[in-house]
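For this depiction, one protein chain was excluded, whereas all remaining protein chains were kept in their positions.
Lettered A, B and C in written order, each chain numbered from 1.
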């Protein structure tokens, strides 16, 4: 389970600004994609990057992910673990070791 | 701070498959954008959505975000709070209330 | 100006399937981002790529771009040239030569 600190803080931030009206799951999914693009821009022309800028862009993606999780009524860290159990099945360690192939090509 | 449970579990999953070699920050940033696109696909033609599918796609985005945070040596929930403090300055509650405008248009 | 062949063919394809109802500008913008993610997936773990797969993923992005241009009532190649004139101003050849920096850092 995620810590108790972040979600109430994010909720208060949104409530103070009356922004929940904009935070439909669809709009949050768009926002995650938009921020993921901004994060990727830090690597647009080179694998080298600025740590501070990348950290703050990553924080933007994470923030919208947490807000979407909250709209779905789920805990961010719990769903990471839920999905990991599925991925373990699709990518058994002995078959997937050292390979980046998709599961249907293993 | 994030809970203690998730990051060690993710690290073990990657180590068992010898996948750290693929997880450069650049590749993780690409992966976040790719998974964000898959999440968005759940809303491609309509704001209506399937909760189970959205939850699992969101988990994929979150997983790569956690892995990038780990590569940067930072805690996911700590950087959400770090960025929130910056966003508070850019979007004061009294100016931003009920508006979706960007900060430079407030 | 783009050739005369493609747009009428795309329009007929959409009309035969009665899909114009789904092709709002917003949905087409989502679709472009989704397909851009699929294109990027071809490069997820390596700069090496499969030419056939990349070509077909690129075609998907282009198809939705053409459809959005059509919804806006503009010609795809005309707007490339319109934007290029703006970019020329922001990135003068003598300042931008051999540099990938953004215009506000030149």
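The rule is short, and it goes like this: a contact is a pair of C-beta atoms (placed from the backbone, for glycine too) under 8 Å apart; a residue touches a chain by one contact, two chains touch by 3 or more.
Predicted model, so just to flag it, every value in this text is computed and none were measured.
Although it is not drawn, the missing chain touches A, B, C when the whole complex is taken into account. The chain omitted from view is touched by exactly one of C:51, C:89 or C:105, namely C:51. Mapped onto chain C, contacts with the missing chain fall at residues 1-3, 5-6, 9-10, 13, 16-19, 21-22, 24-26, 29-30, 32-33, 36-37, 39-40, 42-43, 47, 49, 51, 54-56, 58-63, 65-66, 68-69, 72, 74, 76-77, 79-84, 86-88, 91, 93, 96-98, 100. Seen from chain A, the chain kept out of the figure touches residues 22, 27, 30-31, 33-38, 40-41, 43-45. Hidden from this view is one chain, which touches chain B at 30, 33, 37, 44-46, 100.
The rule is short, and it goes like this: only the chains that are shown with their structure count from here on.
Chain pair with the most C-beta contact pairs: A-B.
Inter-chain spacing, taken between the CA centroids of chain A and chain C, is 26 Å.
Measuring from the averaged C-alpha position of chain A to that of chain B gives a distance of 2 Å.
Counting only residues that touch two or more partner chains, chain A has 30, 33, 37, 100.
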